[in-house]
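Presenting subunit A:
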Amino acid sequence: MTLSAYLALALILFCIGLYGALTKRNTVIVLICIELMLNAVNINFVAFAKYGAHPSVHGHVFALFAIAVAAAEAAVGLAALIAFYRSRKTVQVDEANSLKH
Partner candidate 1 sequence: MMFLSLLVFSPLLGIVLLMFVRKTDERMIQWLGTAATVPPLILALFAFIQSGRGFRLERLDEARDWVRLADLPFLTDAAYVIRYELGIDGLSLVFIVLTAVLATLAALASMLVKTEKKGYFLWLLALEIGMLGVFSAANFVWFFLFLEVTLVAMFLLVGKWGGFERERAAYSYLLYNGLGSALLLVVIAVLLARTGTANFALLHEMLHNPAAEGQLIAPLTEEGSRWLLGGLLLAFAVKLPAVPFHRWLIRVHVEAPPPVVMLHAGVLLKIAAYGMIRFGVGLFPDEFRSFAGVLALFGVINVLYGALLALRQRELKRVLAYSSVSHMGVVLIGLGALNEAGIQGAVFQSVAHGLISALSFLLVGVLAHRMGTTDINRLGGLTKAMPLFSGYLLTAALALLGLPGLAGFVGEFTSFLGLFQTKPALAAVGALGLIFAAVYSLKAVLDITFGRPRDRREAVMGWREPQASAASLGEPQGGVVDLQGKEAVPAFILVALIVAVGVYPQLLAAPLTAVVKTMMNGLGG
Partner candidate 2 sequence: MNDVWQSDWSMMAPEWIVLAAAIALLVMDLALPSDRSRRPLAWGAAAAAALAMIATAAMIPAGSASILHDTFRLDAFAKAFKFILLAGGALALLLVAEWAPKEGSPHRGEFVYMMLFALLGAMMMASSGDLLTLFVSLELLSVSSYILAGLRKTAPASNEAALKYVINGGIATAIMLFGMSYVFGLTGTTNLGGIARRLQETNEPYMLALAFLLLLIGVSFKLATVPFHMWAPDVYEGAPVPATAFFAVVSKTAGFALLLRLLVTIFAAAPSEGRDPSSLLLSMQPIITVLAGLTMIIGSVVALRQRSLKRLLAYSGIAHAGYLLAGFAAMSWAMIDSLWMYLLVYTLMNIGAFAIIAHIVNETGSDDLDGLAGLYRHRPFLAAAFGLFLLSLAGIPGTAGFIAKLHIFIGLVVTEPGHYVLAAVMAITTVISYVYYFNLIVQLFFRPTFTAPLGRLPAGLSTAVVLCALGTLAIGWAPGLAYDMLAQFGHFGDFLP
Partner candidate 3 sequence: MMEQWLESTPGWSNIALFFGLGALLLAVVLAFVTYGILAERKVMGFMQGRIGPNQVGGRFGLLQTVADVLKLLLKEDTIPKAADRPLYVLAPIIAFVPSFMVLAVLPFTDAFRFADIGVGLLYYIAVSGLTTVGVVAGGWASNNKYALLGGMRAAAQMISYEIPLVMSALGVVLLAGSMNLVDIVAAQKDVWFIFAQPLAFLIFLIAAVAELNRTPFDLPEAESELVAGFHVEYSGFRWAFFMLAEYVYLFAMAALVTILFLGGWHPVAFLGWIPGAVWFALKFCAVVFVLIWFRATFPRVRADQLMEFAWKVLLPLSLVNIVLTAVVKAWFF
């Protein structure tokens, strides 16, 4: 019961994140949505580590690493976004269209 509640929460968060990441035009929101997805992953890991069929500390460790990596990715993502903003003066994904056949 506990586990499935966490899993459901994570799944919902993940789906919201995925939906946002795939549909939103504002890059900042897209990046935040990606973070949302990653956080859903962390909930999963921690929930499994505590209430899973085979509880083990590996889940916590994995969550820590996921957090760290997500931060690194966010940092690079923001850096890319800033660089993009400085050259194009926009943060809308659909205006990132200078690269086309």
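The rule we apply is simple: contacts are C-beta pairs under 8 Å (C-beta built on N, C-alpha and C of every residue); 3 or more make two chains touch, one makes a residue touch a chain; residues count from 1.
How were these picked? Simply put, all candidates are chains of the complex that A comes from, given by their letters.
Since we're looking at a predicted model, the values are computed, not measured.
**Student:** By the touch definition at the top, subunit A has one partner among 1, 2 or 3 in this complex. Which number?
**Tutor:** Selected candidate, touching subunit A: 2.
**Student:** For subunit A, which residues count as touching candidate 2 in their complex?
**Tutor:** Contacts found on subunit A: 7, 10, 14, 17-18, 21-22, 27, 30-31, 34, 37-38, 40-41, 44-45, 47-48, 52-56, 58-59, 61-62, 65-66, 69, 72-73, 76-77, 79-81, 83-84, 86-88, 93, 96, 98-99, 101.
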